[in-house]
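Comments concern the structure below.
All protein chains of the complex are present and in place, except for one that has been dropped.
Which chain is which? They are A and B, in the order written, and residues in each are numbered from 1.
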């Protein structure tokens, strides 16, 4: 289903719902397009007219100011008109269904929906319901998928490591509940990263995790040994209550990323985190603020990647347009 | 009072406060102007510069994301700068009066206020207080008036039925508490619709409803017989608690619009609803999603109608400008 929805009949990207089903060349096209948008953020006038006169609706059924802000900035730099909606506090209170909300906004000639929802599969459900000329970007649905985060992570890795071939990448933390991990693993597999590891206590790993194409580790010193990239995940504090991990102190001692644990990785290893960080829980401040952290460049890259995805699904011929300008 | 406030000394529309007091030619001018804005929503670049450099404040003392969004989109497509304010959660907490809030925003050189308030008459009160060069659109005040909804309903009826002469229109549901019904009845009377019916249980009809120029019915099969247009109203679920209606099931059985009840209307009858719908309460999904429903076109038309009203009260000579462009 994903593949059909994500592409038009000419094989061009139409919606952006999940990494699964993307071809390697599509991912590379997004990364290359994002590269050309990096310069927009560094200009005096950080604006291009690609989405002028288009209406972008940020529809966040699950609240996330941080992610919403990145899409809002990306859309505004593309000159779109942006409407921010958080329907949990408005129409759904009045008993309207999600699809009625979508129908209404679509009837207002929304061109692009950016949707976050607490339920896995919500983005697909909505995309499947939309008329074909309206586009959708999945900004995170349940535990399922967070594909723009995976794309900015892949973009960041390529910027620092040049090539995906030969890389060892370790993803550390709550793999079980993480849509970030799930999407990133798919992206790294498609991009041909030869070794993707996941490092976590057994209670935070999905059963049969090897089927995702990753190598599981329960010990940080083993899991990080000789890796090029460390991706730390955010630990939801509510996992403590669920008895999935013993205590914050104990978790930090065993799985928190410190300079000492990081020392077993390659000398030029980079450290990533999707944010917001729990300093002293999954990551030590010395690492978070240290020379190997590329956590803030990830944020910068996130704007360029989101602009690229928006521009590609809305226009199709961004590359040509942008190249023509330079 | 209304008439004076709504027009300038040359008889041009100045504020848009209520349907009462409007002349037929004013309503027709709005409908004709809206017709020309329909095409803006269908363009590649959905933007015209009519309100460029103007400041529009959406001032919603009563929260309504849906209605606010339609005005926000309309104003942005006219190139205005839009400020959204929901004063119940800010300055009124600090003990400031409504008129002090208005004075402050007016001092910031607001050009147009779009006001929703829980109290009937609030829009008139505020319009009366404003200096004469500042304009106001009533986005719903208490039980009194919701004139932009009435205009989009009239626009929708004209689009499907071409002419108001000879039409039979039935408005169904909670007439008593509905500003939508009140404004629409006035509009249909002014536009010369020969037969406007209201269909509701006695507890949801105003006393002496006939004086509004409508024919009351308590039975759906009688009320819908041979009508061209059915306007369903939203039923506030809190009416159950007030014992005004027996139960949701019972209400749906007697007054819920089903295909069966609709079968007594004309074959080409259209079904309207201001939204958000309570499916299974006042309307059956088979009707809401069926071929005679024009509920989503109403939403689309609502943007064009609001653009038209904004442009007319801000500019005056929209018609000429727009015609010149085409």
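The working rule: a residue touches a chain if its C-beta (ideal position, glycine included) is under 8 Å from a C-beta of that chain, and two chains touch if they have at least 3 such contacts.
Everything quoted here is computed from the prediction, not taken from an experiment.
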item	value
Residue of B:8, B:32, B:100 or B:226 touching the missing chain in the full complex	B:100
Sole contact to the chain not displayed, among A:65, A:203 or A:219	A:65
Hidden-chain contact residue, picked from the options A:73, A:125, A:212 or A:264	A:73
Residues of subunit A in contact with the chain not shown	41-47, 63-66, 69-70, 72-73, 76-77, 237, 275-279, 296-297, 299-300, 302-303
Subunit B residues that touch the omitted chain in the full complex	52-55, 81, 83, 85, 87, 89-91, 94-97, 100, 103-109
